[in-house]
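Only a portion of the chains appears, each positioned as in the full assembly.
All chains are identified by letter, namely A, B, C and D, in their written order; residue positions are counted from 1 within each chain.
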Amino acid sequence: MYDKIFPPKQVVLPSGKVVLEKRSRTPLILLLMVIAIVWSVNMTGFDIKLLFRRIDQFFVIIGDMIPPKWSYFSSLWRALVATLQMSLVGSMIGALLSVPFAVMASANIIRNQVVVTVFKVILSLLRTLPTLVTALIATFVFGLGPTAGVVAILLFTISYVGKLLYEQIENVDMGPFEAMESIGMTRIQAFRYAVLPQVLPGFLSTSLFCFEGNVRYAAILGYVGAGGIGLLINENLGWRDYSNLGMIILALVVTVYLIEWVSEHFRKKLI
Amino acid sequence: GSKNNSSENSPSPSASAPSESAQPAAIDIKELKVSFVPSKDPETIITATDPLKDLLKAQLATEGYNVDKVSIDVGTTYEAVGEALTAGSTDIGFIPGGTYALYDDGADVILTATRAGLSNDSDNAKDWNDNKPTAATAEQANYYRSLFIAGPSKKGQELAAKVNGGEQLTWEDLNSANWAIMSTSSSAGYIYPTLWLQKNFNKSLTDLSHVVTSDSYGTSFARLAAGQADVIVAYADARRDFEPKWTADFGRGQSIWDETNVIGVTQGIYNDTISVSKNDKIMTDEFKTALQNAFIAIAQTEEGKKVISVYSHEGYKVAQSSDYDGERQAQELIKSMKK
Amino acid sequence: MIEFKNVEKKYPNGTAALQNVNLKIGQGEFVAVIGLSGAGKSTLIRCINRMHDITSGQLMVDNVDVTGLKGKQIRNFRRRIGMIFQSFNLVTRTTVIKNVLVSFVPDLPFWRKVTGIFTKEHKLKALEALDKVGILDKAFVRVDQLSGGQQQRVALARTLAQNPDIILADEPIASLDPVTSKQVMDDFKKINKDMNISVIMNIHHVEVALEYADRIIGIRKGEVVFDGESDKVTKHILNDIYGGQVEELKSSMEEKSAHV
Amino acid sequence: MSTIEKQLLASPRNRSYVLIVTAIVLLLFLWSLSVVSFKDVNQSGLKIAQNIMNGIIHPDLDLLLNVSKQSVLYLLVQTLAIAFLGTVVGAILSVPFAFLAASNIVPKPVSWLTRLLLIVIRTIPALVYGLMFIRVSGPGPFAGVLTVGLTSIGMLSKLYVDAIEELDTKVLESMTSIGCTTFEKIRFGIVPQLMSIFMSVTIYRFDMNMREASILGLVGAGGIGAPLIFAMNGYKWNQVGSLLIGLVVLILIIELISNKIRAKLIKG
C-alpha cells in the first residue's frame, strides 16, 4: 500500500547495477507522531513552561511526608498485612486461572479460531472493566471487606497475566510441540510438556510483578470498602496528614522491595 | 490550551479597554480557573457547566473585569480542589465547608450556597419519623443536617422502634448494629455524626465495632437496603434523592419512607462554599467583591439556576471565615481523638 | 509394513504435494527419501504418522488403514512411530532426561501427567535409551548446554524410549557438521540393524544416503520417480530425480569434497 | 546396566528443596486464604449486584451518542489524548531510568539505587501523584497527563531494563574493531537493537493507560474518569454502562491497531 503511493527509489551503482530502495516509513511515522503530540498538547493544555515554573509545588506534599510519622506504623501494619493477604490470594488464584484462559486464547494451541477470538476479547474486556467497578460489585456479592478485594484483584490478574501469557505462548518455539504430538500426546498434554516449560519463567515473572502491582493496587480498593491499606491512604489524604501518608508509603516500599528481592531469587533459580 | 496561568498575571488596567459607556477602565484577566467538587450526588454526570463560563464572563464584565477565558474543571475529591486552591493553581473552588476549614491556610471563603429548606428541621429524631416523607420547602437555607438512618433490617427496625417509642438509645444499642459511614473528611458522613456521638455518648464513630466506609451515599443506601448495614449516616435530603432507586435498583418492596427511620439528627452543617485561592495575585478584595456580586447575580437568572442546580445549589450568600468556626472545632476534636 | 496405495495429498491452498504414490516398505528396512527441495519428501514422511492427512488413496501400516483412525486411535498409532526432526525439537530449558521421559507421558495415570513425576522404572528406561546413543553422562545436563550433535542424539534417545517399530526422520543431519553427522548416521544404522526398527529418512546429502540406506526412494514433483537399492543408483537416475539439475549437484558435490 | 543405575543415583537431588518451597508457598496461601469468607453472601446483595450489572448492560445510549463539547465522545477523545501524551512523557522519563538500572551497563550500586528509586516511584499511589500535580497545574487534563506519565514509569522502565539486559553486546565488539567511539557504539549498536522493543512496550503501556482512565477521575484529572465516578456514586449504572461501552470500543480499536504495530515491530 505504502509502497504504491511512494514508489521505491532507484539507486544506480557505478557498475551499472540497479537496486530498488523501499521508501522508509520513518518520516511518515515521525510526522504522524508529531501531529498526534501537537493535537494532544492542545487537547490537554499541556504546558511545559508552566511545569518548569511551578515544579516546586510538586515537592510540597513530598516535603510534608518527610519525615514520616514512625509511630503510625503501629496502626497501619494490620491493614498492610490484610492487603498483602488479599493480594496474595487474589494473585495466586488469578494467575492459576489465567492459564486456561491464556491457552484458549492462543492461536497456535487451539485450532478453532472462533474460540481463540472469543477468549481474546473476554480477556480484553476484563481488562477494560475498571477495577473500582468490579470491586464495588464484588462488595455486594461477597459482602464488605477483603473477599471483595480478592475477587477484584483476581479478575484483574486473570486479564493481565492472561494477556501476557498468551502472547508468550504464541511466540513459543512450536517444534517441541510438534514432536510431542508425533509421540501420540493430545494437544493439551503436548502443551503441558512442550510449551509450559518454555513459558514458565516468563509466567512466574509476570505473576510476581502482578502480585507486587496488586499490593499497590489494593491501596485503591479501599476506596470502595474492599478493605486493606487503601482505607488508611484515603483517610490520611482527607485529613492532609501527609506524615502518616509518608509512613504508609514507606511501609509499602519496604514490602514491595522484599517481594521483588524474593521473586528475583526464585526467578534466577528457574531460568 | 491555556498558555498562561492566571495566578501569574496581576490585574492591570488595560490600555485599550473597550469604552463601555459609564464604566471605569476595565481590568483584564487572562484566565479564570474554576474547580468544582460536587459534595452530594451530582444531578447529572455530564458536566453541564459550559454555560457558566459565559455567564460568569458576562457578569464580571458588568463588574468591570474583562476575563478572556474561564476554564472549568470537575474533580471528584475535595482534597484535589483544596490542594489546588492552596497552591494557587486554581482560582475559585466550589467546596464543602469542611474542606474550606481544612484548607483555610490557602483558601478564603467568599460565599455560602443556599438550598431549599426541608419540611423537617428538628433535632429530635422522632419528629422526622412522625412527619414522613420529608419534602422541600420554598424557603432557602444555608445549612443542612445529617441524619442517622436505620434500615429495614431486624436490628434497624428494633432501633427505630425504640426511638419512635420515645426511649433513649444506649451506646450498646448503637454498638450492636452494622454501620455504613463515609470517609473521614465528609461533613455529613463522618464529622458531624462523630460530634453527635461525642456529645451524647462521649464516643466516636471509630469506637463502633461494626463499621464500614462507603465510597458514596448510593453505596450506603444500597447496603442499607441489602441489610449489609443496619444504620447509615447521610445528609438530610438523601432519602429524597434515593427514593426512586430504593424500589427500582435496590429491589425493596416498600418505599424508602416506610422502611427507614431516623434515629439521630446532628446539628446544622454549613452548606458548600465558594472559596478563592489566597495565593493568587488576582484575588484582590475588589475582585472578590466582584465575584460575590457576580455569582449572586448569576444564581438569580433562569439560566444560572439551571447550571448551579447540577450541584443542588439554589442561591448564594456572602460568607465570613468565622461562619466556619464550628466546623474547625469539630475537626480539631476529631483530630485530637485520632491521636 | 507400510503400504502406500495411490496416495495423493493436496494442501488446502491447492498445492499437489504427493500424487500417485505407490510404495511398500517392509519392517526393518533403511530407506532414504531424496529429491529436490519442495519435491514432497517431508509431506510423504508426515503422512505416514498422520501429521498430515492424505486427500485420496490408501495408506496401510501393518494392514491397518491409517486414514480411518480417529482421536485416541491416532495417538495410539503414533506411539509406535518415532519421529526425528531437522531442528531436534527438544525442550531446551529442561534436562536431557526429562526430554526423554516425555515419551512415556501418554501411558501415565492422570496425576502423573499433571505433576510430571515419573516412576523409577521409566527413569531407568530413559537412561538406557540415552546409553544406547552414548550420552548417558549428559542425562542431567540442560539441553541448551549440548552441542547440535548431542541434541540430535537426545532426540534419537527420546524416540528409542518410545520403543517404536518405525522411525521417521526428516533431514536429521541437515543442521549438523560433518563429523557429528557421521556419528548420528552411525547411530541410525546401528539402531536399524540391532533393533530391526524401520528407518525412513529424508535427506539432502545424496552421498550419505547412498552410503547408509539400503533403499533409495527418489521423489520429483510429488511423484515417486525411483525406488530401488542404493547400489543401483546411477548418475542417470540422480539426474532424473533431480530433474536435470544434477550438473549443479555434481559440482556442489565436488565442491564439498574439495572442501573437507 | 550398573552404569545406568549409578547415573540414576547421581540424579541431582532437589526434591527436598522443591518440597520446602512448595510447603512455604502453600502455607502462605492458606494463611492468606483466611481473609476470604463467603458468609456475607446474601440474597439482597446479589440482587443489587444483579441490578448493577443489568444497568451496565442496558446502557443509556442517548448519553453516548450526544455530541457537544461536554459529551461522552469528547471526553473519550480527551482521555485518549491524556493517555497518549502521558505515555509519551512516561516513555521519555523511563529511558534514563532504565539505562541507570540495567546491571550490564552501570556499576552495581548505581543500578541498585535506581531500582530502589523506581520502587518508590511506582509505590506512590496515583491518587497522591494526582494531588501533587494538581498543585502544579490545577485540576484538569494537564495534571492527568503528568500523573499518567509518572505512573507509567514503573512498568515501562522494568520492561525496558529487561530489554537492555538482553542486549547482544557482540555487536559492540565489532564496532570497536571498526574504530567507533562509545557514543557511536550506543547510537549505532544499541539503539537499533532496542528501538523496536521499546516501541512495542510503550504501545502496550498506552493501551493500559487508556484503561486506567477511571482512576484519573478520582483526582479530577480530566477525561472520562470523573463522569464515570459520578455515575457510579449516583448509582446510575446505565450511564456507567454507556461510558464503559464508549471506553471499551475505543480500547478495542486501539488494541487491534497496537497489536498490529507491535507484531510488525517485533517480527520485522
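Brief remarks on what is shown
As a convention for this text, a contact is a pair of C-beta atoms (placed from the backbone, for glycine too) under 8 Å apart; a residue touches a chain by one contact, two chains touch by 3 or more.
All of these numbers come straight from a predicted model, not from anything done at the bench.
One representative per chain kind is drawn in place, while the complete complex holds these chains as A x1, B x1, C x2, D x1.
Here is the rule we use: only the chains that are shown with their structure count from here on.
Common neighbours of subunit B and subunit C under the contact definition above: A, D. Using the contact threshold fixed earlier, the set of chains in contact with both subunit A and subunit C is D.
Contact counts per chain pair peak at A-D.
Averaging Cα atoms per chain gives one point for each, and the point farthest from that of subunit C is the centre of B.
We define each chain's centre as the mean of its Cα atoms; on that basis subunit B and subunit D are separated by 36 Å.
A separation of 46 Å divides the Cα centre of subunit C from that of subunit D. For subunit B, residues touching at least two other chains, in rising order: 1, 5, 77, 79, 83, 87, 89, 215, 219, 222, 226, 228.
Multi-chain contact residues of subunit A, defined as those touching 2 or more other chains: 41, 43-47, 50, 54, 57, 60-61, 132, 136, 140, 143-145, 223, 234, 237. Of all possible chain pairs, the ones that touch are A-B, A-C, A-D, B-D, C-D.
Residue ranges of subunit A in contact with subunit C, taken from their complex: 175-176, 178-186, 189, 192-194, 197-198, 200-201. Here subunit C touches subunit D in the complex through residues 97, 120, 123-124, 127-128, 131, 136-137, 139-140, going by the rule given at the top.
Subunit C makes touch with subunit A in their complex at residues 49, 51, 74-79, 81-83, 85, 87-91, 93-94, 102-103, 105-106, 113-114, 116, 155, 158, 162.
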